[in-house]
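The structure is given below, and queries will be raised subsequently.
Note that this complex is displayed minus one protein chain, with the remaining chains in position.
So, chain A:
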Amino acid sequence: MTITEHPLVKSYLAAVARETAGLSPERRNELLADLEEHIAVALAEASASGDDEIRTVLTRLGDPRTIAATALGDELPAPQVSRGRTLALLALLAATGLLTVFAPLLGVPALIGVIWWLWRAPQWRNRDKAIATAAALVPPLFAVALWVVPAGTLNFGLGAFTPVLLAVPALPVAAGVYLLRSAWRLS
């Protein structure tokens, strides 16, 4: 077992990773690699690998929040985003996603516009944006599927169809809630 797989070290590094969610991935990975190296070197030099020695090394490294605060202090201050804008963006995302089902000519361009706005917004990580984009694309893809597949062949009975119909609008809504939580956690 390498030292980074030790539960104490893993949970310490995980705490640093959690606290530095606001850093760029490059900076965050560098910091985690530096701390990982520090722990391994400090223990190798003490010729120690017991839990007590590991605890000592981690205690001297300090509170993950303190390290994160130092790292984040160097980062350009995060742009201030009003909650109103966040809510408006998410509401539009959900609304245009649904609009594509009922009025594709209007909804598709609108949805493209909102997704473009989403990717330019600073308050989410790319992973969150990808999740939201995928969820917002579900209703239009569903609409396209209904339109392309010849009528009748998709007839798998009302019993199976109802859950699918419910899931189509539920996904964008769930994505909206997820993004909302994510934006508030990061800010």
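Note that in this section a residue touches a chain if its C-beta (ideal position, glycine included) is under 8 Å from a C-beta of that chain, and two chains touch if they have at least 3 such contacts; residues count from 1.
Methods note: contacts and distances are computed from a predicted model.
*Asks:* Using the UniProt record as the reference, specify the protein name of the hidden chain from among "ABC transporter permease", "Phosphoenolpyruvate-protein phosphotransferase", "Dihydroorotase" or "PadR family transcriptional regulator".
*Replies:* Result for the unshown chain: "PadR family transcriptional regulator".
*Asks:* For the chain left out of this view, which of A:38, A:83 or A:181 touches it?
*Replies:* In the complete complex, the chain left out is touched by residue A:38.
*Asks:* Which residues does chain A use to touch the chain missing from this display?
*Replies:* Chain A touches the missing chain through residues 16, 27, 30-31, 34-35, 37-38, 40-45, 47, 60-64, 66-67, 70-71, 73-74.
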